[in-house]
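I have a structure I would like to understand better, so I am pasting it below and will then ask my questions one at a time.
Of the protein chains in this complex, one is absent; all others appear in place.
Showing chain A:
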Amino acid sequence: MPPRMRSSKFASLPRPAPSQSSRTRPQTITHNAPSSRQFSQTTSQQVTLRRRKFYEWLNGPGKQLKEPLPSSTNYLGAYDKYGNLVRAGPGYQRGAAKPQERGETKLTETTNEAAASTEETKPPEGQESLEALEDAARQEQAEKKDEAQDDSVLPPETQEDLRPFPLNQYFRSQPVLSEDLREAIYQRVKRDGATVSLASVEFGVSNERVGAVVRLKQMEKEWIAQGKTLAMPYSKAMLEMLPTTPYIDTSDPANRGKRPIVHEPINDLIVHPATRQQLWVPVAESRQFTREDAGKAFDNSLLAADERIPHPELVKAERELASGLSFDERRKLAEERFAVETAQKKKEEEAKQAEIRAQKVVPQRRWDFVFKDISVESAGRNGRDARGVGWRYGLPHQDRKKGQVKIPTKVEA
């Protein structure tokens, strides 16, 4: 079991009694006498020490993991080695939690603690802290759950409680989008016509995830239109077991003053391979050596971080704010940027359409023949370039050779 310390305040918790474990031991273990069939190859069916320990653990500490905790995650990392839930107060008893009447939400001690701990482990300047984001999501959930001050209610999970693999402290179960949040993202993009990057900034969800949510939600709606059966019991059970990021509807007057919860950092800068090496560049101390210069020092074509993050427009907007421009001026600039961007996108789309129109298509019974312009030169110097077309004289195919994989490498969407 993980080396989680068992604090003295949980000493009053009931430990699994040995008598109980022997009572609930499954029937599959039978106390056979040693077999008389010495020649038999089947493994011994008698209770070995290892098997006894296995069932002792399953019926003792492991018993808590058999069923999910209601409206909470239930990972191995949340328990100490005796099977006690570490974060539970002394008055907590599993399955005894009753639905409380709705009261005023208030910050509890645990949230203050969490805030303090993030203060200590603040990330270096210029970086976002993942822990702070996830703590925010959990606190919101905890507030939703209407916890009273008494101990019979589970406090929200800490970082350690979200570890399915207690020994690996660099992995934890991160929240997923709740059903409401997915619907809100879909509506914002499909109904309101917001761009993906705008929705990404608004909901604090990365660009790719916004696209994926819309695509999946669209498919779900199509299933409903076709009358297909959805896997709803499965979905409900899974979202109950997983940590989720709730949706805060800011248009709702009940949520006045609240801000939407950021699901994940949206400005992830990919570590460029050229920056993996250490570099010593002597620079005059009087020189203004900026991020752009640093990028050039690593690789001539490497842009500064401001350009390479997924939302460079946020940096530009922030810079305009810092330079003291008025709201109208900033809005004008933002609109100009948006116009340029849409024009660029339109141009690209038109170019793509023109390319498709330029192709000659001859429809046949099963397949259509498509004629494209190709160049002989594209086969390259040794004739093996992937862009080369057709069979080239004197160049045998590789596909019957040993070790050539025929699994497709991509599927067109």
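Here are some notes:
Note that in this section a residue touches a chain if its C-beta (ideal position, glycine included) is under 8 Å from a C-beta of that chain, and two chains touch if they have at least 3 such contacts; residues count from 1.
The rule we apply is simple: contacts and distances are computed from a predicted model.
Chosen from "Integrator complex subunit 11", "DNA polymerase epsilon subunit 3", "Cytoplasmic tRNA 2-thiolation protein 1" or "Mitochondrial 37S ribosomal protein nam9", the protein name that UniProt gives for the omitted chain reads "Mitochondrial 37S ribosomal protein nam9". Taking the complete complex into account, A:58 is the one of A:58, A:86, A:198 or A:303 that touches the chain left out. Among A:229, A:278, A:326 or A:364, the one in contact with the hidden chain is A:229. Listed for chain A, the residues touching the missing chain in the whole complex are 1-2, 41, 48, 50-51, 54, 57-58, 61-62, 65-69, 73-76, 81, 121-131, 164-174, 176-177, 182, 206, 208-209, 211-213, 215-239, 241-242, 264-265, 267-271, 273, 276, 283, 285-286, 288-292, 294, 304-306, 309, 311, 314-319, 321-322, 405, 407-413.
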